[in-house]
Every structure is written in C-alpha cells, then in structure tokens.
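Every protein chain but one is kept in place in this view of the complex.
We just call them A, B and C in the order they show up, numbering each chain from 1.
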Amino acid sequence: MVFSQVIHFLQNHIYYIGAFGLIFIGLLIILVKHNLIKVIIGLSILETGVNLFLIAVGYISNGTAPIFSNPSVETQRMVDPVPQALVLTAIVIGVAVLALALSLAIRLYQHYGILDLRQIREQKW
Amino acid sequence: MILVVSLLVLVMLLAAIAAFFFKDLMSAVIAACMVSLIASILFYFLQAPDVAMAEASIGAALVTAVFIVAIRRTERYEK
Amino acid sequence: MDDAGLFSGGPNPILLVVVPLGFAFALPLIGFVSKKILKYIPVGVFMFNLVVALRLLPLVLKQPILVEIGGFSPPFCINLVAGPVGILFSALIALAGLLVAVYTLVYIKEGPEEKYHILYLLLLTAATGVVLTGDIFNLFVFFEILCISSYTLVAYVGNRAGIESSVKYLIQGAVGSSLLLIGIGLLYGLFGTLNMADLARQIVSVGSSSAFIPMAFMITGLGIEAAIFPLNSWLPDAHSSAPSSVSAILSGIAIEVGLYAVVRILFTLFGLSSFFLFFVFLGVLTLLIGEMCAFSQNNIKRMLAYSSIGQIGLILFAFAIATAYAVTGGLFQMISHTLGKGLLFLAAGYMIVRSGSMEISSLKGMGKRMPLTALAFTIGAFSLVGLPPFIGFPSKFLIIRSALAEEALIFNILIGLILLGTVIEGAYFFRVVQVIYFQKENEHQKRHEAPVAALIPMFLFMIAIVAIGIYPKLVTGILDSAASELLDRVDYIRSVIQ
Partner (left out) sequence: MRSIISILLLAFIAWGIVTVIGEIPFGTEKSRVGGHYVDQGREETGASNIVTSVVLNYRGFDTLGEVTVLFVAAIGLGAALATRRKKEKREIEPASLVLYTGCRFLFPLILLFGGYIFIHGHLTPGGGFQGGAIVASAFILVYLGCRGRRISETVSKTIESLGGLVFVVVGLVGLAVGGHYFLLNFLPKGELNTLFSAGIIPILYIAIGFKVGSELAGVIDHLMEESE
C-alpha cells in the first residue's frame, strides 16, 4: 500500500524533483563557492535543471515524440513540441554564456592571476 | 520504468552534489558532464529526442571540452 | 488573418530589427573588402532605423500595428506589437544609437574595432527587439542578446577593472536569466501559451496567488538587468569600466529597456494592482541609495553610474503609481534620462581622455580647456537635476505632480524623500560643475577641444534637451497614448487577438 503510494508520488513528481534539485544545487554552488570555474560549473548545472523542468512541463502521459516518421501511424497523442523548441534555444544560449564566461575566466587568470571571486574588488558603496 | 527513472534522477542529483564538494575541478567538471548525460537520457524518456541529442552533443560533449580546456589554462584545484 | 487594418501603408516594423541584424551578420564580410567603412555602417543603420521609426510613429498613434511573423495568426506565431510604446522606444534607441555611433567614429581607436561595431549593432538591435516583441520567450531571447553583448562590451577595454566587472555582471546576469526562464516555464505550465496578449487574457481568470510566483521569478530576473535596488551591485562597476560610448548606451538604453520589460510584465501581463505600493517603496529606496552613493564618489564615471541607479528608482516610482499621469511622467523621465545621461557620458568621455584620469579633481580647468564639452556636461547635469529650461524639468515636474494627485499622507512623505534625492543629486552635480569651471589649474594648459565628430552628437543631444525642455508638447502627445497603451490591458489584448 505504502509502496504503491510511493510509486504514485514518484510517477507524478520525480522529474520535477530532479529538475528543481539541479536548480537548487546550481544556485547553491553559485552563491556559496568562490572559485570562478566552480561558479561556472554551477551555472551549467542550473541551466540543465531549468531545461529539464521545461521539458517535464511539456510531457503528456503515454505521448509519443512529436515526429511523424511513419505516416501510417496516426491519432496517437504526442507530447507538447513547444517546450522542446524552447529548450533547444535555451541549450544553445547556455553554451554561449558558458563559453564567454570561461574565456573571461581564462583572461582574468592569465593576465592578473585571479580565479577567486573574493579577490575581485569588493563593492564600494 | 519509474524505478529506473528514479534511480537515474538520484544518480544525477548525487553527481550534482559531488560537483559541489569536489576540490579537484576536473572531477567536478566530469560530474557536471554526468549530470548533463543523465539529463539527456531523461529527455529521451520524456519523448524529446531532439533535445536529448542537443543536450548530449552540446551540453555534455562540447561544454565539457570547453571546461577542460579552460581548466588546463587556469588552475586545477580549488583553494 | 485579416489584412485590413494591419497596415496603413507604412514600412513594416520588422525591418527595425531585421535590417540591423542583417548588417551585423554582414559586417565581417564587409570587413574583408574595406576596414575603413566598417565604422560608418552603424551610423547608416541607425539613421535608417530612425527614419523608419519616425515614419511609423504617426501611424501607430492611430492604431497599433500587429506584425505576424511566419504568416500564422497569434497566439500560434511570434508577433511584434508596434504600438506607441514600442515605436517611441525604437525611435529613442535609434536616436541614441545614431548619435553615439557618430561619437564612436573618433572615440574608439584601439582594440578589435570590427567586433566592437558588431556588438554595438547587436546590443541596440536586441533592445529594439525587446521593446517591440509581443511574445514572452522572444523577449527572453532578445534580452539574452542584449545581456551577452553588454558583458562583452564592458570587457572591451581589456583592463583588470573591465574584465572583473564583466565577470561579475555575467554571473549575476546569467542567474537572472535563468530565473526569468523558470518564470516563463511556470507560466507556460499554468496557462499553456507564450503570447503576451494570450497570457494576459488568461491571467484575469485565475486567482492572483498562482500567478504571483512566476511573476516574482520574472521580476527578480529582469530586475537584475533593470538595476532595481537589491539587485544592482554589478551596475556601478560595469558602467564605469566600459568605454564611455558604451556606458552612454548601457545607462541610457540597456537598463531602461530592462525597466520597460519589468513594467510591461507588471502592467500588461499581470495587471498590477495589489503590489504597487511595494514597488513605490522600492523605487524610492533605489533612488535614495543611488543618489547617496553617487554623492560619495570621487570617480566621475562611477558617480554617473550611481546617478543612473537613482534615476531608475525615480522612473520605477512613477510607473508604480500607475495612474495615466504618472506613467506619462515615467516615460518622459526615461526620455529625459536617455538624453541627459547619454550627453553626460559622451562629454565625460572626452574630458577623461584629455585629463587622463577619472578622478573628479583632475577635471579642474576643463571649462577653459574644453569649453564646448564642459558646456555639454553642464547642460546634461542641469537637465538631470531638473532645472528649467531643460527636459529634466517637465519630466520631474510631471512625476511630482502625479504623486501629489494621489492625496495620501504616505505619498507626501515619499515626495519629500524624492525631493531630498534631487537635492543630493544637485549637490554632487554642482560640485563637478564647480570643479570644471571655477577651480584654477596649477599649470596653464592649452585649449584642446574634443574632435568635431564628437562635438556634433553632443550638440544634437543638447538641442534635443533644450527643445523638449522649452516645448514639452513635442512629445507629450505621444507619451499620453503610450501611457494609455501600457495601462490598458484590454485594448492590448484586443489589438493582438481578434
């Protein structure tokens, strides 16, 4: 009884748990860590989490992938294609941001020997 | 099926937590790569083959390569 | 698809986005032919954009133009909504872009220039895209282009301060856009659409409790770019270490576009009703903190950057009052800030080049060495403080009067605080002006004015500031209809979804 309840819970929530778990771990790395490369790793995990969440929103139980590869098969429910399109965009944007961030990190290290965010001058209010 | 997915999610979260704790950045990057790979499998389970391909080729492969190059040109260990 | 009424003969608003984008892609190819003409291309492109926007302006005042991309009808396509707000901002962006591009002809001399011009074009194109789009995810995409090109332009000089502030800006900005994306995902999950008008239509029907969380995510994400108070720690560093021409655009355009997105989401998407007092307080807080920090700066560009925070606070305050009058004032203040801050950064840019330092004390005797640039700086400063007969006076006056019209004690106190902020603003600007004109230099230096190509845009900014300041009716008509577009959700929805 308890077991089936657990299964039911997992069926409804496991993807959300995974997505928001990643989002939280990513945010935690960004907020707590000081090493620049580590923070960028955090960003990458955060982005993966957001993408997983978007895809999970678009899923429809027992749906098929939104591709009509076999013209004879019809009238089957398909999952929502819109979040998939959004996530394609988001993945590419993510890699663009990551590459830029890493190039800045390399520049910062090679010219000024800094890789620690604490060494970046503190905000002067 | 659901148990497989749960297990994958668990491993994915553990890999993410490992990325948090590793002092060796190279290991952290590999852990992050694993997160991406498992996410890509999950995308496949969620009937999103396009996204799964993109995540595997861009998120897991290219990003990891970029990270490794960056770590080689900076420091390997977090202080 | 009803074609009647979509177009009344003007140019297609999509050209405002697509033509600069095409030229940005073509720039490397043109660079193979001749490196010299590269820097004239932004000038030409923004002149084109300005002409298109000004031709569209009278048309959209009658009726907003709906642009359906790909030939499908909303909500199944991405659509642009070229209403008074969108076209007004496009014209403002094109104007500022044009003038700063002329200034850049002589100002940017070193570094990878070709890349500078591409990034500059794309930054302003993205800003135009944000103000025109009617689709929430498209807004996110354009916002990313805007942010990424800003990160790079901040690091353009390549010195330590530039790279450090760029890294800081990048990390905060990337977290912000992830939050925005989570917000968009939640909205899609709740309402199943991304079209802003369609979303607005459905959000009425659901209690505001479930809409609040996505809104909080989106406003937090966008608030980072709009530099609303607790989220603006990147701004002074980024704006002060970028090249001055870029600072003028970042301060004058980029953060205002961020604020536009916040306002559009609050008003049109969520029909801001119960949270507005919160934003009023946030605005005043942002204003006071910005002005007080600006007062304590010795670095001229940091001072101007903090002053931008203060101005953003004032604009947010005006929008949050959410009466037609106040929104008009907020839009007016946006124009006034773009013109004034643009002029200040351009003038400060050449004063810094000539004196070789960003310290305010090193600007001694600039009134004699560069009289025209110093005059430009003074006019910009007076306008931002709100002295007549410059544009800052009618805009601030409008905001104060609309706040007084609320007739609540709390608003009277807040107006007092805003006036206090203005006094602080006046104090630090007068201090700089006093240093420029009245402090004697130790050794006499020869007169060395900024080059003509840098003076022309400053003059045009000055003419705009004085002309609108003397005759505010030039813009108030447009501002009124823009304000009513922002406030009237029903009309917005009706203009997109028939």
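As a working rule, contacts are C-beta pairs under 8 Å (C-beta built on N, C-alpha and C of every residue); 3 or more make two chains touch, one makes a residue touch a chain.
The structure displayed is predicted, hence computed values, not measured ones.
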Report task. Give the labels of the shown chains that the missing chain contacts, considering the complete complex. Result -> A, B, C
Query raised in the report: Of C:Tyr107, C:Tyr151 or C:Phe377, which one is in contact with the hidden chain?
Result: C:Tyr151
Requested in this report: Decide which residue listed in C:Leu54, C:Cys77, C:Leu375 or C:Ile497 touches the omitted chain of the complex.
Outcome: C:Cys77
Report summary line: Residues on chain C facing the left-out chain by the touch rule are 3, 6-7, 12, 14, 18, 21-22, 24-29, 32, 67-72, 75-78, 111-112, 115-116, 118-119, 122, 126, 129, 135, 137-138, 141-142, 144-145, 148-149, 151-152, 155-156, 158, 163, 186, 188-190, 192-195, 209-210, 213-214, 216-217
**Report entry** Residues in chain B touching the chain absent from view
**Finding:** 48-54, 57-58, 61-62, 65-66, 69-70, 73
Requested in this report: By the contact definition given up top, give the residues of chain A that touch the hidden chain.
Outcome: 11-13, 15-16, 20, 24, 27-28, 31-32, 56-61, 65-69, 71, 77-78, 80-86, 88-89, 91-93, 95-97, 99-100, 102-104, 106-107, 110
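By our rule, only the chains that are shown with their structure count from here on.
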Query raised in the report: Roughly how far is chain B from chain C, going centre to centre by Cα mean, in whole Å?
Result: 38
Report task. Please compute the C-alpha centroid of chain A, do the same for chain C, then give the distance between them in whole Å. Result -> 30
Query raised in the report: For chain A and chain B, what's the span in angstrom between their mean Cα positions?
Result: 10
Query - Multi-partner residues of chain B (at least 2 other chains) - result: none
Report summary line: The positions of chain A in contact with two or more other chains are 58, 105
Query raised in the report: Given the complex with chain A, which residues does chain B contribute to the contact?
Result: 2, 5-6, 9, 12-13, 16-17, 19-20, 25, 28-29, 32, 35-36, 39, 42-43, 46-51, 54-55, 58-59, 62-63, 66-67, 69-71, 73-75, 78-79
Query raised in the report: For chain A, which residues are in contact with chain B within the complex?
Result: 7, 10-11, 14-15, 17-18, 21-22, 25-26, 28-29, 33, 35, 37-38, 40-42, 44-45, 48, 51-52, 55-56, 58-59, 63-67, 78-79, 84, 87-88, 91-92, 94-95, 98-99, 102-103, 105-106, 109-110, 115-116
Query raised in the report: Which residues of chain C touch chain A in their complex?
Result: 137, 141, 144, 148, 151-152, 155, 158, 160-161, 163-164, 166-168, 170-171, 174-175, 177-178, 181-182, 184-185, 188-189, 194, 233, 236-237, 293
